[in-house]
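Some chains have been omitted; the remaining ones sit where they do in the full complex.
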Amino acid sequence: MKLVIAIIQPDKLDEVRQALIDAEIGRVTVSRCTGHGRTGDIDLYRGQEVSPNLVPKTRLEIAVNDAFVDRTVDTILTAAKHSGGEKGDGKIMVLPIDDCIRISTGERGGDAI
Amino acid sequence: MPRLRPVFTATAALTALLGLAPAALGQDTAAQPAIDTGTTAWMLVSTTLVLLMIPGLALFYGGLARTKNVLGTMMHSFAAMAIIGVSWVIVGYAMCFGTSVSGVIGWDSGLLFLNKIDGTVSDAGIPDLVFAMFQGKFAIITPALIAGAFAERVRFRGYCIFILLWSLLVYCPLCHIIWGGGFLTGKAIDFAGGSVIHISAGFAGLVAALYLGARRGYPRTAMHPNNLTMTLLGAGLLWVGWFGFNAGSSVASGLVTAQALTATQAAAAAGALSWILLEAMVHKKATSLGLVSGILAGLVAITPAAGDVAVPGALILGFIASPLCYGAILLKGKLGYDDTLDVFGLHGVAGIVGGIGLTFFLRDMRGSIFTEGWNTQLWYQVEGILLSAVYSSTVTLILVVLIDKTVGLRLSDRDQEAGMDHALHGEHGYGLIHVN
């Protein structure tokens, strides 16, 4: 089992979620974060352009069985890109998971994902 | 300091160009009615209270939008303050309250820039400027109301042009016809703007929402209010401001004023109570959004009637407005169109409820206009409502089509996803999530 963590642009969240559901990956945990990226999210402040050094991003966590890792990564890769890939589109990390438990039933391992 | 003269001359030239005699300077103020300081005080206050409704509306609408659209939504109200605030003193007042041209529109070049009334006093004992300012606030809030119908999917530039044109081409004629000396003045009872304001805005919103289509993702995606506390505060300020709106429409500080305020209070409370009772019956839960929607329904319903119905009538109007609005909003869900913040469902529907309903609860104090009996009056009411609805719908449709095809009105899907605040205004409502 793996934990796929993806940092994406907030405006792509809906598309990515839809694409994941279409690829039959229905469970996901979403949170807000800000990232120190290379790109600027230009805001205006009384006539001055302000480029924040921490840009709002959205963070997805998806626990998947090993067989699903590639599909998950590819789906995100496709859906999270802005017109063929722009700076700031984000990053995906894959971490190993030792165990997974569903709280309601107590199921463990691959079944609980 | 001759370097400064050009500015002075430029203004003089501008003034001359616009045909403005320097009226105020040499004006003879002797023959005017005496000022009634008390009435003037209340009308100044009413003007201020209606101004307060505009930030109130911005909060009400803003809180219901999603986080990424909160500023864009509030900007709709604030932009109306800026744009109609300027256009009203330049031409709006002249078009509403100038000499009637065939009963459909006013005009008086002496009223441009409020020039002619700079130092005059009306028969009610208040400076004419106060009345012009009071009416100006109504002109500002009406287009701002419409904005709720297409919130979260409209371009700012197109919106600005829309409200300017709508104000001149829809609001001014209607205001003139029903209040300013036009062909329905003195016939239809519209105490503080049921037809002129709420019904015209409600239908304009409906038409614009239908033309622009639903927001991206509607109704599949859940779209949550970003801050209901803001909406509640907005509703509170609207109620407060509505005392100026309705009681100020008496243009007095006396009995009718008191009656209008009382009716307003009773109807708002009844509307709120009726909505939460209904929710309690249907869902076993009363919501805060329901309560404030009920307040609004009650306030809108009493608007055309405020000075002319007593407490029992006001209670009943408020009480029936809420379930009817509630039903209309459920129906919207069924029909599937996207009137974002239910401008039609609240202002349109409750405006009609009040405009028709008042006929059955009239205090019968205004004398002459009722000699013809209540069914004649009912017909006048229907006439006023139909006129507002049909005229506003037609011109709105023309305007939105024209603007959408030229400068663009509907926001692109990509910008809708990014949010109006970022895409249109280069800002974010809340810096809370920025950790630094």
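In order of appearance the chains are A and B, and numbering begins at 1 in each one.
Assume a residue touches a chain if its C-beta (ideal position, glycine included) is under 8 Å from a C-beta of that chain, and two chains touch if they have at least 3 such contacts.
What you see is a predicted model; the values in this text were computed from it and never measured.
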item	value
Subunit stoichiometry in the structure file as a whole	A x3, B x3
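The definition used in the following text is that only the chains that are shown with their structure count from here on.
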item	value
Chain centre separation (chain A, chain B; CA means) in Å	44
Of all residues in chain A, those that touch chain B in their complex	10-12, 14-15, 32, 34, 41-44, 52-54, 56
Sites on chain B touched by chain A in the complex	68, 217, 221, 414, 417-419, 422, 425-428, 433-436
